[in-house]
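Heads up, one of the protein chains got dropped from this complex, but the rest are sitting where they should.
In this document, chain identifiers A and B correspond to the written order of the chains, with residue numbering beginning at 1 in each.
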Amino acid sequence: MLSAADILDILATGATTRIEDPARAPAFAPGDEVVTRTLSPLTHTRLPRYCRGKRGVVVKVHGLYALPDVRAIGDEETREYCYAVRFDMRELWGPQGAATDSLTIDLWDSYLLPAPAEATP
Amino acid sequence: MAGQHDDHDHGDHSHNDHAHDGHDHDHFHRIHSQEADALLMSIADIEISARVKALEELLTQKGLIDPSALDAVVDLYENQIGPKNGARVIARAWADPAYKAWLLADPNAAIADLGFAGAQGENMVALENTADVHNVVVCTLCSCYPWPVLGLPPVWYKSMPYRTRIVRDPRSVLAEFGTVLPATTEIRVWDSNSEVRYLVVPRRPEGTEGLDEAALAALVSRDSMIGVTEALSPEPA
Partner (left out) sequence: MNSVHDCGGFDGFGRVVPEGYDGSEPVFKHEWERRMCALFMVTIGAHYSDDEFRQSRERLEPVTYLTRPYYEQWWFAVARLMMEKGLMTPEEFGRHLAAGPTPSADILAGDA
């Protein structure tokens, strides 16, 4: 059982699943274009419906973190790279999105595929 | 297809099917308790204060929790940690260009230098608002928020109106807060859905050249560090 002192210590220290593993290189780098997968698990995911099957660009590599989808069902071991990925509002919402604006969201390797080359019109 | 325990091909994104191997139906049934469902449904309309008290009592009787630890947590988040912490970070960044550069490059270290760290602030990113770019933060799936610098989130941040609207039409939400930006300003919405926590660095208001850090901090509202408003303007002398 955690005492008051224990819990204050835990909250002051924090906890993260982030690890460093120089042997594992991220699959994507800032500037890479990606497409999000379409997934509908019955269990937890951090890939919202509004950005499934959408094309975006990686803007930052956050590092290796637990994958929420499997951690929610007890897998504390798996780590994947997590990236900030930016989408144009028009990609997410069509013509009702503002052309000036964007949405950035953190996505893991399991959610992402490399974007195919744009089709020539 | 990669299983849950494969230890190969981690760098190969064509094989990263950890979460989605077709077995999540089994996973769902493994964690799901119909007895828990039935009990929760049967007591859902009993006064919530009685249900909270009963949970605290039973877990205390079982030796799982110490009520004095709950008191300490309430005091921490109600009286000690809050947006005044973040305001000190922003005021320092406004006053000291070297600190601002450090905050943007290594936010964990720069924020810890002022004494702020801990749960829900382990992996910080600072987002600088400029004349051309305005950042605003949400968590659409739950209520992720940088506790060490902002405390616990306000009700509107956790509400369905904010979570549904800000990702699709941020300008209308900002306008509701009285924040009207030029049509040419690029709005960047950040959906905070990972372990990374975002702190907006609002623009320093005009007419604050002579102010010290304490006076600057008084202009840094909680909402300006989420990005729904600008910082406050100084009172005319």
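Throughout what follows, contacts are C-beta pairs under 8 Å (C-beta built on N, C-alpha and C of every residue); 3 or more make two chains touch, one makes a residue touch a chain.
Note that the coordinates shown come from a computational prediction; the quantities given were computed from them, not determined experimentally.
Novice: Just name the one of B:Ala112, B:Leu141 or B:Leu181 that touches the chain not displayed here.
Specialist: Looking across B:Ala112, B:Leu141 or B:Leu181, the contact with the absent chain belongs to B:Leu141.
Novice: When the complex is taken as a whole, what residues of chain A touch the one chain not shown?
Specialist: Counting over the whole complex, chain A touches the hidden chain at residues 2, 7, 10-11, 15, 40-45, 48-50, 66, 68, 71-74, 76, 92-93.
Novice: What chain B residues would touch the chain not displayed?
Specialist: 31-33, 35-36, 38-40, 42-44, 46, 48-62, 64-67, 69-71, 73-74, 77-78, 82, 140-143, 151-152, 154-156, 158-168, 173, 176-177, 191, 221-223, 229
Definition applied: only the chains that are shown with their structure count from here on.
Novice: Report the inter-chain centroid distance for chain A and chain B in whole angstrom, where each centroid is the mean of the CA atoms.
Specialist: 16
Novice: Could you pull out which chain A residues touch chain B in their complex?
Specialist: Residues of chain A touching chain B: 1-4, 6-8, 10-18, 24-28, 37, 39, 41-43, 45-46, 48, 50, 60, 62-63, 65-70, 73-75, 78, 80, 82, 84, 86, 89, 92-93, 96-98, 100-106, 108-110, 112-114.
Novice: In their shared complex, at which residues does chain B touch chain A?
Specialist: 4, 10-14, 16-20, 24-25, 27-28, 30-31, 63-66, 68-69, 71-73, 76, 117-123, 125, 140-141, 148, 167-171, 183-196
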